[in-house]
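Data block below; observations after.
Missing here is one protein chain; the remaining ones are kept as they sit in the complex.
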Amino acid sequence: MDRPKGSVLVVGGGISGVQAALDLADSGFFVHLVEKSSAIGGSMSQLDKTFPTNDCSACILSPKLVEAGRHLNINLLTLSEVLDIQGGPGHMKVRIRKNPRYVDTEKCIACGTCAEKCPKKVPNEFDLGLGTRKAIYLRYPQAVPLKYAIDPEACIYLNKPGRCGFCKKVCPSGAINFDDRPEEMTLEVGSVILALGFRPYDPSALDFTGYKNFKNVVTSMEFERLLSPSGPCMGHMERPSDKSEPQRIAWLQCVGSRDINRACHGYCSSVCCMYAIKQAVIAKEHSKSGNLQSSIFFMDMRTHGKGFEAYYDRAREEGIRFKRARVHTVLPAKDDNLVLRYSNEAGELIDEEFDLVVLSVGLETDPEVIRLCHDLDIELDQDNFVATSPFSPVATSKPGIFVCGAISEPKDIPQSVMEASAAACGAGGMLHEARWTQTKKKEFPPERNVYSEPPRIGVFVCSCGINIASVVDVNEVTEYARKLPGVVFAQNNLFTCSQDTINQMAETIKKERLNRVVVASCTPRTHEPLFQETLREAGINKFLFEMANIRDQDSWVHQKWPEKATEKAKDLVRMAVAKVRGDEPLPYNHVPVTKKALVIGAGVAGMVSALSLAEQGFPVCLVERKEILGGHARKFYRTWHGRVMKEYLEELIKRVESNPNIDLELGTTIEDVSGSVGRFKTTLSNGKNVEHGVAIVAVGAESFKPRSGPWNYLYGKNPNVHTLLELDQRFIKDDEGLKGLKQAAFIHCVGSRVPERPYCSRVCCTHAIDQALKLKELNPDMDIFMLYRDIRTYGKREHLYQEAREKGIVFIRYDLEHLPEVWDDDGKIVIEVEDQIIGKRVRLHPELLVLASAVRPRDDVGELSKLFKCAMTEEGFLLEAHMKLRPVDFATDGVYLAGLCHYPKPVEETIAQAQAAASRAAMVLSRDSVPAESITAEVNPMKCTGCAVCTKVCAYHAVVMDGKTGKAVVDTGMCKGCGACVAACRSDAITLKNLGNEQIMAAVEAAMESW
Amino acid sequence: MSTVNEKIAGQIQQIATQLLESKEVALFLGYTQGTVPGAMQPFVARDVEDAKRLSWSSFCVVNLANYLPGLLRSLEPPRRPNEPPPEGPLPKVGVVATGCWSRNMVVQIQENQIDRERVVIVGVPSRGMVDRRKLQESVGQREITSIQEDDNSLLIRGNGFEKVINRWDVIRDNCQTCVHPDPVIYDRLVGSLSGDRNIPDRFRQVEEIEALSVEERWNWFQEEISSCIRCYACRNVCPLCYCPTCFVDDSRPQWVGKSKEQVDTALFHIVRAYHCAGRCTDCGSCESVCPMGIKMRLFTRKLQKDCLELFDFEPGLDPDIPLPLTTYSTSDPEDFILTQIRKGDEK
Amino acid sequence: MEKAMGENWEPKIIAFLCNWCSYAGADLAGVSRYQYPPSIRIVRVPCSGRVSPNLILDALRSGADGVLVSGCHPGDCHYISGNLYARRRFALLERFLEFIGIEPGRVNFSWVSASEGEQFAEVVQEVTERVRKLGPAKKLVKEITICPR
Amino acid sequence: MQKEIVDLSSIRARVKKQIEGAVPDAKIDYCLTCGLCASGCPATGIEGLDPRKFLRLLVLGQDDEILKTNWIYSCTMCQRCKYACPMGIDVGRIVYEIRGMRPKDKRPKNLQRSCDLQKQSNSTGIPNEDFVWVVKDVLEEVRQNEPQWRDLKAPIDKKGARYYLNQNAKEPTVEPEEMVPLWKILHVAGIDWTYSSKWWDGANYCLFTGDPEDWEYTVRKQAEVVDALGCRYYINTE
Partner (left out) sequence: MFYATLEGLRRFKIPHNFEFISVISLYAKLIRQGRLRVDSSWNKEGLKFTCQDPCKLVRQGLGDVVAEDLRFVIKAVAGEENFVDTWPRLSNNYCCGGGGGALQAGFVENRRRYGRLKFEQLSETGADVVITPCHNCHTQILDLCDYYGGKWKTTHLWNWLEKALVLEDRDETGKE
């Protein structure tokens, strides 16, 4: 068989597709990223904030999109669709149709003149029709690629050639191409990743919600847009009927989820409880009056993720009302208000008036995607999500095709990102022989040494068509620039970023022997990399460069004051020149990589991580504190899908033990760690030293045993009281004694969601219900009672809950104010608990009582986190670099986490996270060196007092005290260049390269020089 | 019957003697009688003989912590700034510390300026030190030839006059408003601890300034610093000002002009005070040594008050609580942030 | 140098904006064409945590009529916690400058995220108004250069 | 307050099982206790019950209470709860079964009587001849008093008529003139229709008593009549 193709197709440009593409492109594969719409970003780009951190969605997403858009090894195919996939793993042929954009992306500068002049307004689908856009449009302000597109259905010209065509007339760069036609192409790839996402459920059919009948009943996605600063009401939160600010908002949960009657969606959409709380919290923040009353109507509150329960608690403290009730009827009231009629738990009908009702709609698969999957012969499950198995959570039914994100089950962003990396691990692992075979690499000429030269500054002033020139007198600015000290060349360009100007700029740098360059044009955030690359091509260091933002921050915002805008442009150029004068060439820092991984913990997470890396040819040292492999999973009977753990585990252990790339260090712990990404040195308890480039922490967690205290429930006192894992032991041993039981009871949330452990253990509801079903299998006549607080069978697990009810398992809800009472009556267990529906106390006599006890962090995680300089949550779980977008990375580069030490999770999620950690680790291990920040802090030891304030404010532990000299030193490999240390230092002993105090002051002083 | 201070002096001598004799310390830092009547000056005892010269009175106004890092370094073999210190245990220094000095030492420990292992702290609960300006005022501006201290009064003699004044009346402002007169850390204790004091209006002087209008405050500030001769005595006496190159002396970048222009003087005082933010323990040395009588303590006192209000922090009480500017809390006040103010206004 | 105070007087305000949020927010204001007074001169810094009191004082010393420091909202910092350290520094500085008689409104702080283009324009508008009301800066200004014009 | 204690040493839930036997897709156990039904039900609170509580009593085997409560006669089996219930549970259907479990003598008398009469012929119990007479009489009156309607028809037992009209017994019994508008409408539209002289009443309270055999019997009788007349369409007055 030939070597596989070293490229991968990723279908879907949402967060999971983008993450998968970035992981692959950064670990040696060429990626084609296909996106149906005109810009990548997916559903996440439509969100206002994200839970539980309340991060601005666009803010955290944008850098990833920009990275994907610019990546040399990602071929972005927007407005494109997959038609067909042929072949198998390693060798696939994909047919793609690229629909016309009618705008030449090479030429479009996204100035927006076209849209301004376009006479055709249509509902903006990005705002779910709440606002309008033009027929030529940008999907959203931060769109990647930042290029306009023509909507062929709306465009007047395309429908009636000869009419309109204004856009073409006004486009300053001649980018409009009405003759654009669909193209078909065939790509050869080694593997495919489907990241097709979801669509929000359309509640139009649920007439009782009043949606579409009442303007002030909106879906949650519509509400996101109403909250978003870039949405139709620019973040002012106006209700649709009269643009007034709502003072009373109600959220209705489970609209289109957990409903087999009207919505035909038996699954739970997993994310709605959290996003509703988030919206309630954010709406309160948005509220100008400050007395917004938010009410959430729900059946089970599902805050099962990391930090979610605390978020829920906080929301309650902040006065968000949570009503355990479902509203049947939404009635119209005065002033377009709405009355919700609901029954409380006591069975009383209550009418309550609201100004706005938000339907927390679920997630479903787009019918077009369903069709595509059918065409591609990808197996779907009963809910039309892509079918996967618990032990290979990102593999589809078709070899070589992987899946990630909400297309395989409704899930939140971190889970999607995790799976994206896992899918990248799957695809990359399969193609590892072909790594770096199809990637491109940029070569640059050697750089001229400019140290001894006096500054020779070139200034390029861009007109940006008329974007700048129509407001700012660019000639005046150019002439002014020419006279500034150090400037030897100044020129005005129509489009400085156009390919010909770029080429000419490189020539000018060489010819004029420029050693500093200033471009006065748009924003460095999008264009700095392009110009910096030009400097490199012209043979000078890319850090000898500054930009003056005279478009986004000048001509566009001061259109009414052209003279003042011109003055400002001069100031900005002068500031940039002053700054660039002090710029010095900086090294392109790299850290050489020791191509070996250290994996700590040999449970399922650790073994999967280790194997995923070892099977790609990377040596792994797998350290386990016990003398035996398998960890927690040894005690675990089966997954909720009914797959027996033992079979999988034995197979996994065999593969680990027989893999020559894995060094097993059993009965061993970590003593000491030094170094940073690419070059860690770790000392093991057995005295061995391991040099490794990356580390994966997968040390697991423990099961809480309520031997005493309020959650004891006779545990350890009556032999028939077990924890979940103890009952699993009896299943594993085929304990005959279980068959004869007449009655069994489970108590949920034992030690979870309580003051001393205020988080949800995520797995116990599903695990307990599966066990109850297993007991029913053993004896269908057994009466089984589940005493729960909220059933949290998120996603497809909801089917299990339904099955349990179907089989007659009785669920009785309790809360912290009404705990079940358990006592021993002469060796027999008696439970009394109030059934809140009928308002009576129910007395049970179970012969078996199972406690769904918490998953708690291991006590020794703290020491490990200190060794690796990783943070921990208050609960004692390890804390990832970013809850949303970096779910398996630590803030410390080169260290990753997987499994229960991160947060309680079921085995399929553990495996996905372990694969994700391997993918992230492979991004480092696949390289000889990893790039490090060039703009880093630097200590002047002569000035340093050793007070260590710099080390304390550094979030990356990049500044440390040299024990010998007593002075601070910077590890440039770890420094991110934020400058927190510089600002904290009283002695001016630490500075940031090219962003030192002197340079910033030069810019400030230059700004004030003339006025 | 000897006075409290005399007893303290005696005990200091005794402890110093014992420490020096036993070679537990190489040097002992304390106070000795100065030449001017009533004046005390910092003094390093190197042997038992020197120890006899150690003394104590209500005139020990300079914070001894300032000399500690230098003394400790003097006991190390000479080395270049970035050269490592020698291996092995180094000689120790004994030092007398009142409440504020000891708190200062805590900050110094937190900032790696002194090694706790190398200092033997002799704690002296402070009864307050005399403000020489107040003293002088109390006798008009007449020349003082001798001062005799009693526990609660001072007998002042000059050419042709003799006056007994209440001791507390001439105690420095910082001592009068001090709430932690007891040493926070010490290895030996002289006298007995008096406990924290409750002074509800301890920031009264700051509050009085705060109550002024903006222009009045500006005028006060300008007037206060107008007499500054940029001698930097305040900086030099401050144990927290230990930078090898002070920002005022820096030329790249030049934060502050070298001239006597009022703007530069203002910037000097602003930055000096700000550099002490969250660190200053209000020992009052700066004010005590200012030849021009500038009340620069008010600047640092303001920052001290704000640190307490904003971050619930007082420096020097516990080496394990990080200094306020080296840490943060997610719930730190931000009512001064424009976008937050606007949000508040709308509500 | 005497600065003319009057209707047409445009204050000059130095704005230190963090690269990841507020600078991006300023860009978005441009993309969305929100108009604001041409008073600010933006200095791009990596993080609001990079801005020391000294830099703010330097801006005043250089003659800036106002200063704005803007960073990511708490929790959004690209560098995890830079803005939180900055928040402490600024809280003390702001109170201290007021204490010595610098007019409230000369030195301003804000949080503006990358998606808050309109908010950025509003912040500039507001800061400009505040400064305009105060008139040209005179305190802590070092008269070094004489304006040629 | 000490709450009543329900001892569940074993749940028998006979009533539930009986219903499940009769209605295989009753889905009682599917209940999420979400309360959507109760929220949408006008009978919520009546007799201290609501659809959710009612289902819960069944699930917990509180059979005595279930069989005793008159709530089952306040529930109109309107199925508004089922309409929105996420599990599609048909409380109306369950109520129907439970009504049937009541001994006939424990049921509301008038309701049972209406059904019993229906089994004879019609729910009011008037003789079929009276119905025929009333129709003829009213028709005659209209023809005489309203000249423009002198050709109005009200056929009975007309074989081969295209439409069969089934008359609610209320009109012939209580307000006979209320039959006329419909006759006129059908007449104007040129509809070829007929009444029957047997099983002519469509009120049929046997739907509500809970005995399927009674219900079936009455409908079967009606169907036989219509087919015997050979009508293409069967309409009633609703």
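Note that the chains take the letters A, B, C and D in the order they are written out, and that residue 1 is the start of every chain.
One rule holds for everything that comes next: a residue touches a chain if its C-beta (ideal position, glycine included) is under 8 Å from a C-beta of that chain, and two chains touch if they have at least 3 such contacts.
Worth saying up front: this structure is predicted, and the values here are computed from it rather than measured.
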item: Contacts of the hidden chain among displayed chains; value: A, D
item: Subunit D residues touching the omitted chain (full complex); value: 42-43, 45-47, 70, 73-80, 83-84, 92, 95, 108-111, 113-114, 148, 162, 164, 166, 168, 170, 178, 180-182, 184-185, 187-192, 202-209, 212, 215-216, 218-220, 222-223, 226-227, 230-238
item: Residue ranges of subunit A at the interface with the undisplayed chain; value: 207-208, 210, 213, 329, 331-332
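Following the convention adopted for this analysis, only the chains that are shown with their structure count from here on.
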item: Inter-centroid spacing, subunit C versus subunit B (mean Cα positions, whole Å); value: 35
item: Geometric centre distance via CA averages, subunit D-subunit B, whole Å; value: 96
item: CA centroid of subunit C to CA centroid of subunit D, Å; value: 77
item: Multi-partner residues of subunit C (at least 2 other chains); value: 54, 58, 75, 81, 85, 89, 119
item: Multi-chain contact sites of subunit D, meaning residues that touch two or more partners; value: none
item: Chain-level touch network, classified as line, ring, star, complete or other; value: other
item: Residues on subunit D engaged by subunit A in the complex (per definition of touch); value: 3-11, 27, 29-41, 44-45, 48-50, 52-53, 56-57, 59-60, 62, 80-88
item: Residues on subunit C engaged by subunit A in the complex (per definition of touch); value: 3, 10, 12, 14, 19-21, 23-24, 26-38, 41-47, 49-52, 54-55, 58-59, 62-64, 72-73, 75-76, 78-82, 85-86, 89, 113-119, 121, 145, 147-149
item: Complex contacts: residues of subunit C adjacent to subunit B; value: 53-54, 57-58, 61, 68, 74-75, 81, 84-85, 87-104, 108-112, 119, 122-123, 126-127, 139-142
